[in-house]
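Note that this complex is displayed minus one protein chain, with the remaining chains in position.
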Amino acid sequence: MTPLLEIKNLKTRFFTSEGVVKAVNNVSYSMESGEILGVVGESGCGKSVHALSIMQLVQDPPGKITNGEVWLDGQDLLTLSEKEMKKVRGFDVAMIFQDPMTSLNPVFTVGFQIVEALRLHNDMTKKEARERAGELLALVGIPGAEERLDDYPHQFSGGMRQRAMIAMGLSCEPKLLIADEPTTALDVTIQAQIVDLVKRLQAELGMAIMWITHDLGVIAEMADRINVMYAGAIIESGNVRNIYKKTRHPYTMGLLGSLPRLDEDPGAELLSVPGLPPDLLALPKGCAFAARCGYRTEKCLEEKPPLEEIDGREHAVACWHWEEIAGSK
Amino acid sequence: MSRYIIRRIFSVIPTLIGVTFVIFMFQRLIPGDPAVAMLGEHATEESVERLREQFGLNRPLFLDREALAKGDIAGFFDSQYIRYMNRLVHLDMGESIHRRIPVLETLKIRFPATIELAFFAMFIAIIIGIPTGIISAANRNTPIDSISMIGSLVGVSMPIFWLGLMEIMLFAVMLQWLPAGGRISVGIEIESITNLYLVDSVLTANWVGFKDASEHIILPAIALATIPMGIIARMTRSSMLDVLQEDYIRTAKAKGLGRSLVLFRHALKNASLPVVTIVGLQMGTLLAGAVLTETIFSWPGIGRWVYDGILGRDYPIVQGGTLVIAFVFIGVNFFVDIMYAFLDPRIRYN
Partner (left out) sequence: MAEITTEEITVTDFAVREHRSLWVDAWRRLASSNTARLGMFIVAFFILSTTFSHFFWEYEPKKDLNYSLKLKPPTLIPNEEVPSVHPFGTDKLGRDIFRRVVHGGWNSLRVGIVAVSISLFFGGLTGLFTGFYENIDTTHIERLVLFGLTGLVLGSLSAWVAAQPIQAIFFAILGVIAAYFKNFQKGKALRMVVFTIAGALIGAILGAFVSGAAALISLIWGAITGALLSRPLDGKFFSNVMMRLMDIILSFPGYLLAIAIVAFLGPGLEKGMIAIGVVGIPVYARLTRSAVLSVSQKEYILAAQSVGEGHGRIIFRHITPNILSPIIVQTTMGLAGAILSAAALGFLGLGAIPPEPEWGAMLGDSYRYLTSGAWWAVLFPGLAIMFSVLGFNLLGDGLRDALDPKLRT
């Protein structure tokens, strides 16, 4: 079965006055229809930029997609003209963003913004679109949906706004919904509600979801598969079980090890990965993680490890020494 | 929304009162006795005193505490300021000390002249300024952008009076296309309804008059509009640029909206907020700049009239004229505040 989304060798660069920022470095992976993929990594690892590259929303200048192919349902998005891409955005692929307060236009009502999305891609009258918008708001769990269509974003609470954003994103029933850190700006209880909502919607509507986050706890509940990114590249990927239970990459181990656990000794130390992520203006020639890795060797400093499949699609790692590290446990 | 409007009205009232107070104070502070100025240096003590009595210039400024000491409460309140406020409320602004013409009458003629000029200039400034700003912002860092922005800066740097003079030199003296001054040519009559010549001539279908009035107003209006035009263009540009960086613009694009819709629908409405504020403030500049423009173009407006009044110590003229100017300015900004609430729902629902 052909995958819904297939990315090959994606490279995105930012050409700034201080140099070239290598934000996305040779990223390749695929997603099936209806799959929930988690993209995990620390700030600045390229997870958001690569998603924006899929949507071709990277600020140009200074950003530019310099290489790669993005196949969505049979067409390479990177070869499309802007006019054609406009039709794809919001209709085949939708994206929702982190901060719902700033992501909704404060001077238009929520209803207007949803109706706008609907009428853009569908042949609907204003009345039909408004009805549908009301249905969508109800679908995402906003009480009194009909009346709330005429409210402005600042009249919604944070969680409500994010729900409204989700409603807007799903309005044209896209095949893929990209969610860029949708719960980071919300507090924990609301976070849980949103996660539940998305899971429910996915079950009902069946679209594929790419959930970008730095929060490993959130992603564990939802994702089918996970891509762990570091310095613009994927360093480990696979299904949820493998990633959490059979972690192979030292970075991922460090991330998971730094999570406090309820079943741990109260006095146990929280492990942290020492050092800082590399400067994307001057990436080292070898493995980008080598500087912080306790297992590094000369080879790690000299050559970049490729992302190797160690269990078909279910698990892949980009590390020269994963076997030895796994063996030593 | 109406609650907001009422709140704004209440908040404006103290400012209005403060303005009348300042105007009153100011004139009294300027050295020089208008009575002496009127009668000349050789007038007798008596006649000067009589004149002062007539104009109420011998009463104390604000409160008469001597009267109070004598137990005279009514006399306590009989002061120049109280009399002034009293008359003001009855719309009596007195007569020009030197010419004996009621201030109100002169205002009726001169005020529309300045207003017509100021509004027409503002119109030009907006019509040219805002689109320039939008185009610049949409084409950031291209030659169009640089040219417009430098052009605006040059416009902002030019002294109004000099520009006016250059215009006269070019269009009136050298090319002889347009008249060098005045509001209307001798011999042309326009029936006065509002005293705004452009409006009146259209209302009475007086096309000859309209053409003549237009020819006269165009040069001073352009001179006056240059500075606000530049400022509006720059403000629009920077406001647009700021807005274009916002997250909701990214969302709009992610929905699949095209460039022009994003620009003119989503960005513009948000960007217009600071621009509207600037337009209001620039109105003040226009009213002020009127003094200089009116001088050069011999435009019969308030600006020059008030200026002459200040130098001639003609209190009623200064009071009446400045009051009207200040009130118009406050009025325009009040209107701007309302517009602001109209555009930005966050303000009206506060």
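Think of it as A and B in the order they're written, each chain with its own count starting at 1.
In the analysis below, a contact is a pair of C-beta atoms (placed from the backbone, for glycine too) under 8 Å apart; a residue touches a chain by one contact, two chains touch by 3 or more.
Source: prediction; values computed, not measured.
Considering the full assembly, A:Leu276 is the residue among A:Val188, A:Leu205 or A:Leu276 that touches the omitted chain.
Set against the missing chain, the residues B:Ser47, B:Thr142, B:Ser157 or B:Ser192 yield one that touches it, B:Ser157. The set of subunit B residues touching the chain not shown comprises 14-15, 18-19, 22, 26, 29-31, 63, 65, 68-73, 76, 146, 149-150, 153-154, 156-162, 165-166, 168-169, 173, 180, 245, 284-285, 287-289, 291-292, 295-296, 303, 306-307, 310-311, 318, 322, 325-326, 329-330.
We take it that only the chains that are shown with their structure count from here on.
We define each chain's centre as the mean of its Cα atoms; on that basis subunit A and subunit B are separated by 55 Å.
Interface residues of subunit A facing subunit B in the complex, by the touch rule stated above, are 55, 57, 86-91, 94-97, 99, 102-108, 116-117, 120-121, 152, 154-155, 165, 168. The touching residues of subunit B, when paired with subunit A in their complex, are 246-248, 250-258, 266, 269-270, 343-346, 349.
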